[in-house]
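A protein chain is absent from this complex, but the other protein chains hold their places.
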Amino acid sequence: MELFEQLWAGSGLAQISYGQAAMIAISLLLFYLAVAKKFEPLLLVTIGFGGLLSNIPGVEIATGDGLLHLIYMIGIETGAFPLLIFMGVGAMTDFGPVLANPKTFMLGAAAQFGIFATLLGAVAISSLGWMDFSMNQAAAIGIIGGADGPTAIFVAGKLAPELLGAIAIAAYSYMALVPIIQPPIMRALTSERERAIEMVQLREVSQLEKIIFPLLLLLLVAFLLPSAAPLLGMFCFGNLMRECGVVDRLADTTRNALINIVTIMLGLGVGSKLQAEIFLTMQTLGILVLGMFAFAIGTASGVLMAKLMNHLSSSPINPLIGAAGVSAVPMAARVVNKVGLEANSQNYLLMHAMGPNVAGVIGSAVAAGLMIMLVGS
Amino acid sequence: MELFEQLWAGSGLAQISYGQAAMIAISLLLFYLAVAKKFEPLLLVTIGFGGLLSNIPGVEIATGDGLLHLIYMIGIETGAFPLLIFMGVGAMTDFGPVLANPKTFMLGAAAQFGIFATLLGAVAISSLGWMDFSMNQAAAIGIIGGADGPTAIFVAGKLAPELLGAIAIAAYSYMALVPIIQPPIMRALTSERERAIEMVQLREVSQLEKIIFPLLLLLLVAFLLPSAAPLLGMFCFGNLMRECGVVDRLADTTRNALINIVTIMLGLGVGSKLQAEIFLTMQTLGILVLGMFAFAIGTASGVLMAKLMNHLSSSPINPLIGAAGVSAVPMAARVVNKVGLEANSQNYLLMHAMGPNVAGVIGSAVAAGLMIMLVGS
Amino acid sequence: MELFEQLWAGSGLAQISYGQAAMIAISLLLFYLAVAKKFEPLLLVTIGFGGLLSNIPGVEIATGDGLLHLIYMIGIETGAFPLLIFMGVGAMTDFGPVLANPKTFMLGAAAQFGIFATLLGAVAISSLGWMDFSMNQAAAIGIIGGADGPTAIFVAGKLAPELLGAIAIAAYSYMALVPIIQPPIMRALTSERERAIEMVQLREVSQLEKIIFPLLLLLLVAFLLPSAAPLLGMFCFGNLMRECGVVDRLADTTRNALINIVTIMLGLGVGSKLQAEIFLTMQTLGILVLGMFAFAIGTASGVLMAKLMNHLSSSPINPLIGAAGVSAVPMAARVVNKVGLEANSQNYLLMHAMGPNVAGVIGSAVAAGLMIMLVGS
Amino acid sequence: MTSVAHPMVMEGVQLMLIGMGTVFVFLTLLVVAVRTMSALILMYFPPVPIQTNKAVVTAEGVPRAHVAAVAAAIEKHRGSQAP
Amino acid sequence: MTSVAHPMVMEGVQLMLIGMGTVFVFLTLLVVAVRTMSALILMYFPPVPIQTNKAVVTAEGVPRAHVAAVAAAIEKHRGSQAP
Partner (left out) sequence: MTSVAHPMVMEGVQLMLIGMGTVFVFLTLLVVAVRTMSALILMYFPPVPIQTNKAVVTAEGVPRAHVAAVAAAIEKHRGSQAP
């Protein structure tokens, strides 16, 4: 009855560890949040399933020749999947609102303070001996404050692949939590009167401006900060395909079949880093706490910058739209709209907030390029 | 006129072997069956074309740096393509009928007897010296009885890649032949009265049950038989995407663009194993004969199990639906419906047969996991 | 302030070379041509963007572990992308017109004279010492005269990868310039009366003929010129999927999602060969000049052949349709139609020109196979 | 017949017994698990009675189905921004 | 001019002759093959005369085109289960 023994020895019950059981429970929690609460479902369902598969004992799925390990090696270690997602996001993004009111780019800059403050926080708690993050790891954790999933995954894959699972989970979870995290901060930093400010309607942006913008942005990147060129290059490529009007069939596939396929693969690949022995560490806890701070600080600096701009600018700026500068497209802009409507039921800020929102994507890609150049090398 | 000689030496006429000519004829036969007879066209057209290309003399297509060899290495040797197909099939499968009447899962179990009986048969004729199949090969041949293409390809790729071409051809051919193979067996084992049995209408299954089922199934696999987790994991992933309602764009791409692309590649890759020197062996003949037995035995055990259940159960069970337990989705269920209507023109068994039909997919994936664990290691 | 120095040293301004600046300008020119002039936008936008990214200084995009280098290695060095594009083109191509009037296949043969004349030209100017092209390079340059992008890329990837960028740019640019290059040649070689010739209406071709044709073509290739089998095999595969009527879902994906994804990747991969140090050579200039000759000679030989056939044939043949034999599908056929209408406002030659047009695809694939066999080995 | 005693045949018989046993045990457990799941769901989330379909119209007089369709389209459009 | 005698030029000329020859032979054979195929098909499977299109309606009074469209949709749906 040797075969029976082999059967029992091969069963999950005989092999499962407490850590794996805990990770399976966490994966189920991610599904619950994704399905019942609609928390970033495209990523949390796929990452969650990857996590579930990665913690099945005694079978090579997230290791060795397993499919999830192959996906990770091919698509995430090389950076290919986040870059392709960025291309797809570019093909979905309308830069009209920010081109109509270019000064809102500055709000996308201010909100990146969350990134660097968190980096400093991670470094500080390490120097206090509470945790032990290297400079590379601190930089990768900071990027959570960029509120941009593929950017976070790209940077973590380059600087701290061992933290990739926790960083991706934190980034997407907090992006989903934007409607809960941001409003109290926005209300605390603004007066009722400021929140009620109505903004002048945006002008129509011509197609030519929209075509030239991605090229202009890429040239600026090429001349000033080439290390941001992979991320912003693919983003601009997607956007150019969208706007140029002569390759619509490519743009369509990019923002549909291609981004969907890559999203599934990215989720499974990230999930392969949810193996118990990698994920269940004190560092993960630290990342979750720091990620929360990153979001809060980013939101606050965006709002404060918008207040400052409102004082300096001739046309009125509602400080709420600064909160959208963290990116978390399009959730943050919708939250701005909602909080604005509470203060003034005629105040539709959605389009005004879309400007800082997409500016925030550029801002955190710039910060990511900086990190990779200054820390990674 | 050296170039002329080179031209002649490079021509197919100068190089073709009898085997290659025979394989080209077989490939053309596969097209005929696919196009004129509608035999599993998605796979037989692609496998057939792969076979045609693989037998063109004097050019690297299915070998060396040739495209089909690359496809085979990347997608089939790694198991990636069958797993992705399984994900797509999961995204197409409605578990409603089997959840409404869970005892029909047992019919999906019974029909797997075809797998193990065929394994035993292959071992027996080897021990008699009629053929020479190793235990690994016998297990891979048995899986033909699972009536499930990607499962058969996955197992053959792991246990007996040298037989992959013949096993895939046999599996898809017999799946296409289900309307011819099954009815006589079904009629022989049942009385007219049994075939006329009407079944009670299935209850409506709630969305929540459909969402939880793939997770429940995967957990059971994880705890009991992890070696089945790659196949059933991807299947459950596809099904969860389909049912959870929050990632419809991913589910859509999975069951359309993605599965179509992978089907084309899988077909070409399998076709690369139709090279004359690999395929034209006595073993292939043995596989074709054994595969036929596997189907017949699976059908018979399904029907007999259903008869038994009809005796034991309070609600009536038409024994015909047991035949659908071999899987061959959805062909087997349609055959059940047709044979049922012959006996009783009011007897629509299609939905009742869909239960054992999808249960058969699970059953043979379980059997596949077992084989890989017990034989492959 | 070491970080500041690092920042400056890492900036594009500190690192850019004249060559890279020139290549960026050339890439912008390609966009202008693609967007404003609608010159083959699907390829010129993607190749142009690849070129832009490849000339950003100080960052690995088209080299090392960069995404574009990976794409090049995986998809172009292996020949996979051009072959998949050919499959997609096959799934788009209707052979009806050429099957209705098979003698127009000969026009697709005649136009290939451009290929061999250019090869000879490249060899001649090398033997005169004006340039320095090896026989492999001369053959790859000649293929530009085939007026078929993926064929040119496939051959260049095999015979002269160092020239791939220039050859692809030349091929697609001249394909886009067909409406400017061809009409003067067509008018110079024909009389007003010849251009006014009306042709008899084409018969209806049955579905069965369309199904069997790709198989017939592939068998002829297999027996006579196996080295053309990869290209024509994938082309026939796509066409068989299109015509056989039982795998429409695969054909649909092939000519939509799949070809779009591969086009994006192919463009980026080719663009990676637009790095200044590879592209900015005298050879590129030579390639551009020779490519122009290739097109002109191909057009002329097609027209002359059509004139000859008009004399010999019983049914009238308008010599203009010979110009469509270079391929450049469907642009060349449309040009024929336009020039024909100028001479006779009742003379709709479009469908008649589609015959030589698709025959030209086959002709240049045959020539490509020959080159690879005779020169490459 | 000595061939039955052939070690590979013995192993084949063993595999068949263990294999069919495991398949049956696995699917039996699945039946039990599914029944339990369905019972629990029916207990805690009883099905809502199906609404009679008398052309439900919103306050503004627009058929609700239209509103839902439009809302779904908008949501889908928005959702497509997500990754 | 001695350059014409240059061995690479000689090889080029040879390639041109053989190349164009092969292309012509290949496509000539293709013309013959296609003509033969078409003739055989026309002989054994003569084209069905085209039906006059007078709004064919099924027994139940439903335009046949609708029936066909529905049937095609169902078939497509079923077919999509196949792989």
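For reference, chains read A, B, C, D and E in written order, and residue numbers begin at 1 within each chain.
Please note the rule applied: a residue touches a chain if its C-beta (ideal position, glycine included) is under 8 Å from a C-beta of that chain, and two chains touch if they have at least 3 such contacts.
The model shown is predicted, which means the values in this text are computed figures rather than measured ones.
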Visible contact partners (per top-of-document touch definition) of the missing chain: A, C
From A:Ala170, A:Met186 or A:Ile362, residue that would touch the chain that is not displayed: A:Ile362
Among A:Ala34, A:Leu225 or A:Val270, the residue in touch with the chain that has been omitted: A:Leu225
Residue, one of A:Leu44, A:Leu68 or A:Ala138, that touches the chain absent here: A:Ala138
Missing-chain contacts mapped onto subunit C: 3-4, 7, 40-43, 85, 88-89, 92, 149-150, 255, 259, 263, 329-330
Contacts of subunit A with the absent chain, listed as residue ranges: 99, 102-103, 105-106, 108-109, 112-113, 115-117, 119-120, 123-124, 126-128, 135, 138-139, 204-206, 208-209, 212-213, 216-217, 220, 224-225, 249, 359, 362-363, 366-367, 370-371, 374-375
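One rule holds for everything that comes next: only the chains that are shown with their structure count from here on.
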For subunit E, the least number of touch steps when starting out from subunit C: 1
Whole-Å separation of chain centres (CA-atom averages), subunit D against subunit E: 45
Between subunit D and subunit A, distance of the C-alpha-averaged centres to the nearest whole Å: 32
Numbers and ranges of subunit A residues touching at least 2 other chains: 3, 7, 41-42, 256-257, 263
For subunit E, residues contacting two or more additional chains: 15, 18, 22, 79-80
Chain-chain contacts as defined at top: A-B, A-C, A-D, B-C, B-D, B-E, C-E
